[in-house]
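Before any comments, here is the structure.
All protein chains but one are shown in place.
Showing chain A:
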Amino acid sequence: MPNDKKSEPDKTGRPAVELVDVCKVFDTSATPPAYAVDHLSLKIASGEFFTFLGPSGCGKTTTLRMIAGFESPTAGKILLEGHDVSGLPAHMRNTNTVFQSYALFPHLSVEDNVAFGLAVKRVPRSERGDRVAAALDLVRMRHAAGRKPSELSGGQQQRIALARALVNEPSVLLLDEPFGALDLKLRREMQIEVKEMQRRLGITFIFVTHDQEEALTMSDRIAVMSTGVVRQIDDPVGIYERPTDRFTAGFIGDMNMLSATVLERQDGVVEVLAADTRLKLKTNAELPAGKDCTIAMRPEALTFMRDSADDAAFAGKVESAVYVGTDRLYNIRLQTGEAMTVRVRNSRADSVLRIGEKVSLFCPSSAIHLLSDQDKK
């Protein structure tokens, strides 16, 4: 096991993983080619917890499998610690994988499963025993050393799969939806435990999930993917609070989106028209007058009471209300026809509205996200 050390991602040195214009096409006979991964370029820092997040079929698992060496890229390069490994099979790469289905060897005991990588590398038997014991301690499964995988629960098997990968001291650990088969409570526990483990070991973790909450909880940085393209890379706060892309805004959390048109642009401020309302928003984006765009607001950013004169205001009618414990969700139909969801704390005095009631919706302009409509593709 690597020495215990609290470590921060090393963003200055050589990246642990670098993807350069990586493409993957499974059916090369199709025209135009259907890209599973479409010209993907990114760098993952050493010691970073990096997550590929996206719906199924977005190319996240294919990307992970290319880094592991199970798939070879159709075009582009994959560098591990600066070395081009694009043509190398998995067994010649210093990466290890935790599979969604665990993929423990059913004919071997827990101990022999964990020792597999060391035995293959001809690590001396005495050292092997120590390292296997340390890895089992790390996942708190030492007591199960002599058992068969079939005698363990899903969560326990997942721990063994982690130990089996980590015992090899990989430079990069790849995790393919590792908690997908676990129930919610166990999944939460494992998320915290694995994150803590990663911080302690300082190993680069590359994680694949479709669960946004999981991604936000665990990651240093998240790459949101759809249709083989990375839509946005940022830390969890940035992904949630500053989405720059329509897909990301819609995929992470709930978001109200309105189509808008740029009226004019001056010194980093654009004036847009959305749902018959003129809004002035700060932005760095290239948005010339006349261009279509999207504005997005979280349901919790909307209120029925004006806080400041700058607030954007929309007129509408309450269509339905849902009580969800701490909050109420209101579906508001704007006069221009668009539907908006508003999330209001029940502790607020104005929280109870009648269905059919006419209301004004307010949103501070700082909470309005301006998204360019063009797809990155």
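Keep this in mind: a residue touches a chain if its C-beta (ideal position, glycine included) is under 8 Å from a C-beta of that chain, and two chains touch if they have at least 3 such contacts; residues count from 1.
By our rule, contacts and distances are computed from a predicted model.
J.: What does the UniProt entry say the missing chain is called, choosing from "Fe-S cluster assembly protein SufD", "Putative Sulfate-transporting ATPase", "3-oxoacyl-[acyl-carrier-protein] synthase 2" or "ABC transporter permease"?
T.: So the chain that does not appear here would be "ABC transporter permease", according to UniProt.
J.: Of A:Ser41, A:Ser72, A:Ser101 or A:Gln335, which sits in contact with the chain we cannot see?
T.: From the options A:Ser41, A:Ser72, A:Ser101 or A:Gln335, the contact with the absent chain belongs to A:Ser101.
J.: Sort through A:Ala75, A:Ala90 or A:Ala315 and give me the one touching the missing partner chain.
T.: Answer from the full complex: A:Ala90 touches the omitted chain.
J.: Considering the entire assembly, which residues of chain A contact the chain that has been omitted?
T.: Residue positions of chain A that touch the missing chain: 68-70, 89-91, 95-97, 99, 101, 103-107, 116-117, 119-121, 148, 150, 164-165, 168.
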